[in-house]
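Every protein chain but one is kept in place in this view of the complex.
Labels run A and B following the written order; every chain starts at residue 1.
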Amino acid sequence: MIEFKNVSFNYARSDEASVKDITLTINNGETVLLCGESGCGKTTLMRLINGLIPHFYEGYMSGTVHVDGMNVSEAELYETAVKVGSVFQNPRSQFFCVDSTSELAFGPENMGFPEAEILSRIDKTVSSMGIRSLMDRSIFDMSGGEKQKIACASVDTLNPQVCVIDEPSSNLSLEAIEDLKHTISEWKKEGKTIVIAEHRMYWLKEICDRVICLKNGKILFDVSMKEFRTYKDERLREHGLRSVNEDLSMIPMRAEPEENGVITLEKFSYSYKKYDALHIDRLNIPRGEVIAVVGPNGAGKSTFSKCICGLMKGFKGSASIDGKRYRSRKLLDRSYMVMQDVNHQLFCETVMEEATLGMNDENETVAREVLDKLGLSEFSERHPMSLSGGQKQRVAVASAILSDKDIILFDEPTSGLDYCNMEKVAELIRSLRGSKTVFVVTHDPDLIRRCATCVLRLEKGHVAEFNRGGENYGEEEKCYNTAV
Amino acid sequence: MNNDTYNPKKVDRGIILDPRTKLLYLITITTFALGGAGGKRCEILIPVLCMVPFLLLLSAKRFRTALVGIILFAGSSVLLEYANALSMGGLLYYLILGSCGILGRFLPVVMMGRYLMESSTVSEFTKAMKKLHVSDKVIIPLSVMFRFFPTVIDEAESISAAMKMRGISLGGKHASRIIEYRMVPLMTCCVNIGEELSAAALTRGLGGDVDRTNICKIGFHVQDYVSIILCLVPWALLIMDVII
Partner (left out) sequence: MDGVMTRKKTTEKLGGKDLINIGIYAAIYCVIMTAISMLGFIPIMMPMLSVLCPLIGGITMMLFYTKVKKFGMITIITIIIGAFLWVTGMGYWPFIFGIVCGVIADLVAKMGNYSSKKMTALSHGIMNITIFGCFLPLYLDINGYFSTRTSFGSEYVEALTKIFRPWTAPIILACSFVFGILGALLGMYFLKKHFEKAGIV
């Protein structure tokens, strides 16, 4: 049982409390979905359960949190670790060891269990989760979905009574989400108490029994899943929630096709250790459109993005824009990638400096216009790293526009975003349509329906489908529904 | 119970040496080949010791590394002989001498270090240190360091890519601030990832008072004993030298 009694918490750096006077009881064996817009206090609540608050994140706290009768704010973290297991959002930063077997052993090793006991625990987890093929492998070589499986498995070897799972699907493909769903329902069958914080809720509607929605650090509603499912989409959007009955079809929006010519990709092929990672002989991309690049893990999406941005060494293909041919590395001058971790591409001390950095002749008036259009003008003197994730993305886009690039590629721009922020990204991408050719690599059907005008589906390095919205609509729709 | 869940020997790594043996090799090679201890008595042994890392690398199927090492090592020796034979003089001679001298001395040790890093898994290494009674206060940071190397390199590569797209390069107009442009995002990204990593590790019980277990299996085999004897010879000679 998890019991919150009048809990408030204020991070040391922040002026406002993240959760305010929360009183809440979660019974044994319950599976609870925590939802709410970004910054509503979901993550804070999770950290209060696993003890990271107050032991890791410092701040002002009042009230008490008990898990199974133990006061987690007073207990040491390694005592809490036996009772509460945690899975986090980012698969690449939550493993401690280099190979998967050591990782599974890590928790029990910390507890000082005898060797035989640890081996039998690992064995049990491996067979119940069906991950024998992942054992004794370097975790660095795994896909996001596989990493997340290892994260779940390493929680499983400690066999905690309570599991807290913080936005686990943000970086996963639809297929990997299905696997995760399976793992969680196994835990549920074992009678564990599970708390999941999520923005995308469609995959949890059969698993969770109870839904708690937070707003500004307070509980907005606390209802059964059965009741929650009757809520209309409009009501959910008011609270910044995505639809619980999310439509998974990846159909581009219907837009009047604009005739801006085409970009012709030729010999877009790349093989990695004799493995054909990407193989496109010739493809015409309508210029000025928004093209969603979709496909399962390992389909060649990231190879495709690197090639089109001219970042792939040893890549021999070319792209013709306006009849002018750009070979491999020359594409660097024409295209720009907005990376998933946008922190990689912010270098300067102020937003203005950042915007003018790539310009041929640094012109502040032009830069100001663009910043204005992207809603960044009030931040022009702020440090780019001090902005929010969405604002950082806009700064990166601003610098792409100002350095006069033709092609802008977004790499998973909406992972881990709530409804409102996803909508904002879609709006930003829509605003680029016409002037730039935009590629969006994504797993998010919601985003595709809101901003993409074409869908390029890759499978095993080949083009499985290229669909322009509004053309052959009926037939394509059928195809996509079966594909997902 | 199925005991083959953990078996580092599954991966083909050539001759399996205990990490402690590898460390002994490293200490011996640094002392005698690099440090030049032992004087004339060890003269014959030193080339033998110098060849060990190359042979080990070959056995671990690191052909490229071994080949590059051998070529550099042999090349620098030949170049030295050649320069001597021609009794060259002047600046060029000093440059060749300096470069080759340093290469010849450091290369075997560098290769041994390379072999040590590439052929042992982190868990083998931690287990070995545990057996050598190294404190957890050193073992834990070291294993985090090994875990974090690929991450730092990954981040640095992404940042290079981003810099290329923005046209920031050594030849460009922003060359003077290139260190700043590289370091600021690198530090920010690494610190953020590090924070997440610590949080995840702590929720899984790291840092408790109990003695940590380590399920990795290491131990001495024939090849280890042979190596240990080989390493002990120069040490014995050195001690004899001091005593007599």
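The definition used in the following text is that a residue touches a chain if its C-beta (ideal position, glycine included) is under 8 Å from a C-beta of that chain, and two chains touch if they have at least 3 such contacts.
These figures come from a predicted structure and were not determined experimentally.
Participant: For the chain not shown, which residue from B:I15, B:I46, B:I70 or B:V233 touches it across the whole complex?
Facilitator: Looking across B:I15, B:I46, B:I70 or B:V233, the contact with the absent chain belongs to B:I46.
Participant: Considering the complete complex, identify which of B:T65, B:S143 or B:S158 is in touch with the unshown chain.
Facilitator: Going through B:T65, B:S143 or B:S158 one by one, B:S143 is the residue touching the chain not shown.
Participant: Can you say which of B:V48, B:A74, B:L95 or B:V226 touches the chain missing from this structure?
Facilitator: That would be B:L95, which touches the missing chain.
Participant: Could you list which residues of chain B touch the chain missing from the display?
Facilitator: Residues of chain B in touch with the missing chain: 26-27, 30-31, 34-36, 39-40, 42-43, 46, 80-81, 84, 87, 93-95, 97-99, 101-103, 105-107, 109-114, 116-117, 136-138, 140-149, 151-153, 156, 179-180, 183-184, 186-188, 190-192, 194, 197-198, 201-202, 206-207.
Participant: What chain A residues would touch the chain not displayed?
Facilitator: Its contact residues with the unshown chain are 8-10, 12-13, 17, 53-56, 58-63, 73, 77-78, 349, 382-383, 385-386.
Following the convention adopted for this analysis, only the chains that are shown with their structure count from here on.
Participant: I'd like the Å distance between the centres of chain A and chain B, where a centre is the mean of that chain's Cα atoms.
Facilitator: Taking the mean C-alpha position of each chain, the two centres sit 37 Å apart.
Participant: Can you tell me which positions in chain A touch chain B when the two form their complex?
Facilitator: 50-52, 55-56, 76-82, 84-86, 88, 90, 92-99, 101-102, 105-116, 118-120, 122-123, 126, 135-136, 140, 151, 154-155, 158, 309-311, 332-333, 335-337, 339, 341, 343-348, 357-358, 385, 399, 403
Participant: Okay, in this complex, where on chain B does chain A touch?
Facilitator: Spelled out, the residues of chain B in touch with chain A are 1-3, 5-8, 10-11, 121-123, 143-144, 146-147, 150-151, 155, 158-159, 161-168, 174, 180-181, 184-185, 188-189, 192-193, 196-216.
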